[in-house]
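Pasting a structure here, questions to come.
A single protein chain has been omitted from the complex, and every remaining protein chain is retained in its original position.
As written, the chains take the letters A and B, and residue 1 is the first residue of each chain.
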Amino acid sequence: MDLFAVFNAIGIVAFAVSGVFKGIAKNLDILGVSILGFLTALGGGMLRDTLSNRTPAVFVGYSDVSFALLGVIIGVFIYKTLKRDISNLMIIKISDAIGLATFTVIGAVIGFDKGFNAIGVIVLATLTGTGGGALSDLLIGEIPLILREDFYASCSIIGALIFFLIMTQPIEERLAMTITLFFTLSLRLFAIAKNLSLPRL
Amino acid sequence: MDLFAVFNAIGIVAFAVSGVFKGIAKNLDILGVSILGFLTALGGGMLRDTLSNRTPAVFVGYSDVSFALLGVIIGVFIYKTLKRDISNLMIIKISDAIGLATFTVIGAVIGFDKGFNAIGVIVLATLTGTGGGALSDLLIGEIPLILREDFYASCSIIGALIFFLIMTQPIEERLAMTITLFFTLSLRLFAIAKNLSLPRL
Partner (left out) sequence: MDLFAVFNAIGIVAFAVSGVFKGIAKNLDILGVSILGFLTALGGGMLRDTLSNRTPAVFVGYSDVSFALLGVIIGVFIYKTLKRDISNLMIIKISDAIGLATFTVIGAVIGFDKGFNAIGVIVLATLTGTGGGALSDLLIGEIPLILREDFYASCSIIGALIFFLIMTQPIEERLAMTITLFFTLSLRLFAIAKNLSLPRL
């Protein structure tokens, strides 16, 4: 079983769960809650594909969609059972970090393979990793969390830059991806552990 | 005269009128009101075309734009004459339902002809039908209505799914379109008549 495939699935489920809880907190109806779940999980990839003129990956095949659906079901089930937001549980935070790191790598690779410059690689990586959450925040009328606080989008940005720099070396793409994956994941876990955030002006 | 062309025109005018009233309610200037009218009428198609990497239909030819302009003029004229929001009048609701059903079919066909999976067909159909309204809601700082209440986007989603399922059968596309059109329209009119809405969690 491929590590990236497993991590991708974990990330999609975790993102969908967090989208569901966002929707419930805003008292949306069941359709709105589901849309937020799917959008949080898959919206980043759609933004990335739109910006880079690719056919949205989610419109081809059913694997990512199935994991998003699973996440929505899990999210609703957890809420119905426990009646509380569990996004502060460590297992959710770690799964979310795995998603962030994996999506960052996927976006960076797509940008690099398109021949984009460092900005293109960073933008596609960061959109893939954080764009779904930002879109859902926008839809429910909140300033996207990534603009406001936390060392979150920064992990994507730094990870993508690392990937871009590694790829200037004579190194296999697969190895560069694995290094970037673990670097980004460690950075995010470190930020969670230390409660890192960025300074204000 | 082609039924789809007539219904498309009715829908564009109705959507533009509702956009104008949204803008007036927010005390926008005359440009802002016009932009909301055009965006509500044409924005869904633009989102659909952007996501599926097509040249925006509205950038080619002038027919849709003319109907949107007509809708903006009608909306402003109604406001100036009656000084009140008429979006609760039954004729507006029915015209809006005609637009929703027609746009749903147009989006579903485009997705299907591109070879997208069921999700792609549903997303393109729903964006075409509800994306313009959602974009305008976003621009004026409101949570899109389709997330919050009413059996509205659900009609698009169900209609698109029906279309996708019909097309797995050996049936002519034109017939599938007509069936989907009347199915979606009936569903929406039924929802209006019965005041249907979706449950919350």
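Just so it is clear, a contact is a pair of C-beta atoms (placed from the backbone, for glycine too) under 8 Å apart; a residue touches a chain by one contact, two chains touch by 3 or more.
Note that this is a predicted model, so its numbers are computed, not measured.
Trainee: Which listed residue (A:S87, A:S154 or A:S186) would be found touching the missing chain in the intact complex?
Mentor: Only one listed residue reaches the unshown chain, and that is A:S154.
Trainee: Who touches the missing chain here, A:I78, A:V123 or A:A176?
Mentor: Considering the complete complex, A:V123 is the one touching the chain left out.
Trainee: Which residue from B:V13, B:V58 or B:A118 sits in contact with the chain not drawn here?
Mentor: If we include the chain that is not displayed, B:V58 is the one touching it.
Trainee: Applying the definition given at the start, please give the residues of chain A touching the unseen chain.
Mentor: 50-53, 111, 114, 116-117, 119-120, 123, 134, 138, 141-144, 146-149, 153-154, 157, 197-201
Trainee: Of the residues in chain B, which ones touch the absent chain?
Mentor: Against the missing chain, chain B presents residues 23-24, 26-33, 35-36, 46, 50, 53-56, 58-62, 65, 76, 79-80, 138-141.
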